[in-house]
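Next up is a structure, given as structure tokens.
All protein chains of the complex are present and in place, except for one that has been dropped.
So, chain A:
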Amino acid sequence: MGVALTRSAQWTAAGHGAKTLEVTPLNEAIVKEIMMFVESFIYKYPQEANYVFVEPLEWKTNLDPSAFGSGYAVSGTTVKSEEVDKNGEPLLYLSVPKIKIRSFGQLSRMLYIAKSMKLKEAQACIEANRNPVAKILGLDYNIINEKNGNSFVASVLDKMNKDDDPESEIKMKIALQLKQLDLHLLNHSLKHISLEIRLNSGTVKNDIELLKQFSGKGEQTVLESIEYTSDYEFSNGCRAPPWRQIQGEICYVLVKPHDAEILCVTCSKEGVFLNGGKTDDEGQINYERKGEIYKDLVTLLKEKSAIFSENMSKQEVKFSEQLQKDQPNKAPKEEVAVTHKTSITSRKSAQEKNRINLGRSQLTKRLEPSLNWRTSVSSKESRNTLRDTQVEKHGGKLEKSRSSLSPGRAQLIRKSVEKIEEIISDSSSESEEDEEQPDHRQEANADLPSEYWQIQKLVKYLKGGNQTATVIALCSMKDFNLAQETCQLAIRDVGGLEVLINLLETDEVKCKIGSLKILKEISHNPQIRRNIVDLGGLPVMVNILDSPYKSLKCLAAETIANVAKFKRARRVVRRHGGITKLVALLDCGKHSAEPAQSSLYETRDVEVARCGALALWSCSKSYANKEAIRKAGGIPLLARLLKTSHEDMLIPVVGTLQECASEENYRAAIKAERIIENLVKNLNSENEQLQEHCAMAIYQCAEDEDTRDLVRLHGGLKPLASLLTNTDNKERLAAVTGAVWKCSISKENVTKFREYKAIETLVGLLTDQPEEVLVNVVGALGECCQEHENRIIIRKCGGIQPLVNLLVGINQALLVNVTKAVGACAVEPESMMIIDRLDGVRLLWSLLKNPHPDVKASAAWALCPCIQNAKDAGEMVRSFVGGLELVVNLLKSENKEVLASVCAVITNIAKDQENLAVITDHGVVPLLSKLANTNNDKLRRHLAETISRCCMWGRNRVAFGEHKAVAPLVRYLKSNDTNVHRATAQALYQLSEDADNCITMHENGAVKLLLDMVGSPDEELQEAAAGCISNIRRLALAIEKARYS
């Protein structure tokens, strides 16, 4: 076993001192094997078991002397075995904590006695005796062991012949047994090692590529996204920086499953595990292992994401098939793909194809210079320079072919460079399908639909025809079902997009119109949109917006509206001045005397404005575009268009406004342009979509108090209330309830809603609605609940039960609103009884464990009235096991709102003496004292209230002084908030009961500040300040008295 121990067992790399065995499965197995060997030794070889070791095995044990029974002499801290050697020395000698054992028999017995601890003992023994064989048999046997196997038997026989005494025979037998064990252990560990996973960069890459293909938005995909943290790949296929590669790490990937947060995963040779994630500031990765090691990425993800494993099992067959297909002949397949691509774009000559191949090989070559590794992790500038130099090196030719060959790759590079801007420039005010989905081209050998060939022919005529032929081909192409994906993709795959975009750059108006008519239709397809952007179609269309022909402008704007559905496209539109031009389109109706449709290419001005608004609507989903629209003077124009009565026009106009109203600037402008009036007017429209967008816009704008009043003054509350009753259209319902919620922040509006019986309707909406609706409904009810009458209405309509039921949800926004509403209801003692009966307080209390600070704070605020109004509040609070400790520990939070709310809860809890005692035991005083140095007035107020309440128990007053809470409190008196003053004065009054605190207050100039407070109109404040002064003064008098008497 010597060899096994030295070679296989994994020792910690501690430099000095006793080495210990690492806790690895392999070591555990080895120790277990040895233990089993020793344990059974006494039965299998009773004779050899009595053999006395040359030297005792000695180690520190955890065994208790009392554990030893018959056969041992136990005295205090020492144990001697009754079994002795020839010289009368005991074979086992334990003197706590050291143990010495000199025979296998005793070893076996010891392990038997140790019972559950035997594994530990065996390990301690092995750790303390690094060379047990030498100790057992003597050094010469150890040497034999080190020699190789063949000579070993010979030398054993040799020895046996030489000295013929029985002891050496036994020795030999033991040596043979040990040798066997050693071999067994080595075999065993070999098995273990072979089980261990060895990943390499190739398999990892394949896995990731495959997963990528099955990722994206939608229910069918296994993941939302998976990407490397670094774009740079070393020549060995690794993406980890070199110093991490030494650790066997291959690459890091960011995985976004459908049902979990982004996972940062390390793929290393040992396996796949979660690491510490990306640190926010520098984008560096925290390489620390944070979880178990899994054998591959798929296993890890199956463990982490339920949806992944579910969808994976659906796609398992497909996935593994592809895996098999991919691995052996990946390269040839790629070749096929390239040639396919080139062959279908028939225009490309063979020469060009060669160039593409050249470009390809150079692209792969580019990966080689690994000295530049730093660029992959550091800033984008250096990456750019790297790229530039590469391009220079290979000449302009590469540049050209690259753009034509792999839009995907170029796009990837561009994307990463522009990522930073993207992050800041985009608001996600609507769920948009921004996800760039995997590009799936039609398989070359798959059965192509007949449309494909017809379209291919038409594209040929487009390319090779004069104006007349082109127009015929375009018109014919338009007759295909362009809403159908096969046709859309067919146009692209035969190179039609390039031609169509090319046509836009000609002077032929008819060709441009025909081309745009087709582009407008096929750009409903997300893939086509991206292709259009990749081919540079947007700048051309933006230029057409200047065209003198209105119908052309319209078509261009409509196409832009379709294409600009994703971030990158919106940015391109803005960068090419598209926003200004689109805003200019809105400026119609100035020339009221519109000429009759004099030319074929004319259309009504209203139509132009409509298309402009449509495009702006799409563009307005990016933050920077909102700003650009405003700067281009879009708001007054939109406001004017809002006065028209065409629904077609109103929907995009209101849509744009609603989208933009997320910005403060816009809300101010919307107010200034008197837009609210028209929004309200259009709430009465017949069109559901229009109603929805108007309600949405009101929802966004009603953050502002004046706007809320405007909505009421223009009579908008009644239509909103009546729209609540129509629950079929969920999108509209969500928008309407949202508007009701925001409007009900104003009290006058709530009164109106009550008149319109909206509160009853809202209660009815508490069940069987989607979450978007629920969030708003509950939010609205929460606002309504601020008034006594409404609380009664809600209780009477049975609103409390569904509200309490919603407390078990997981949606954060919903939880924040529900807790607020429940808290507001709890103000009413009668309602509180119902909440208590439904176990609502316990639910609220458990929300204090919610990871989201907003939910925590909101739940804590809601608990305050609950504790205030519950019968037997103290008993109720105590009944929550661990509840008080949980609350006290929340004082360690870093969120000011959470802290303030928790302070408020503690104030209420502390009203009960018994509970106050418990929280004092949980250390509430030092925690509160630690918070004292804050500038947040809200926190100050509640903190001071809590402190004054907590002073009521034991020596807490003194303890606050000891924890230096008094001096900061005095400073609170300098705050501008009367509430803070009142709470602080009360706290100081309580604290001043302790003489030391009085001294501290006096030192910090409390007296002067308090004297000012005495003059306050607030009576409570007056009283507390006066009381505090009197305490300080009394102390001073007492001292003076003591001094002179």
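General observations
The definition used in the following text is that a residue touches a chain if its C-beta (ideal position, glycine included) is under 8 Å from a C-beta of that chain, and two chains touch if they have at least 3 such contacts; residues count from 1.
Throughout what follows, contacts and distances are computed from a predicted model.
A chain of this complex does not appear here, and its UniProt-recorded name among "NAD-dependent epimerase/dehydratase domain-containing protein", "EF-hand domain-containing protein", "Phospholipid-transporting ATPase" or "Radial spoke protein 3" is "EF-hand domain-containing protein".
Among A:P56, A:P132, A:G496 or A:G514, only A:G514 touches the chain that is left out of the view. Within the complete assembly, A:D479 is the residue of A:D447, A:D479, A:D728 or A:E1019 that touches the hidden chain. Of the listed residues A:G202, A:P242 or A:G464, the one in contact with the hidden chain in the full complex is A:G464. Contact between chain A and the absent chain runs through residues 457-458, 460-461, 464-469, 471-476, 478-479, 507, 509-510, 513-514, 549, 598-601.
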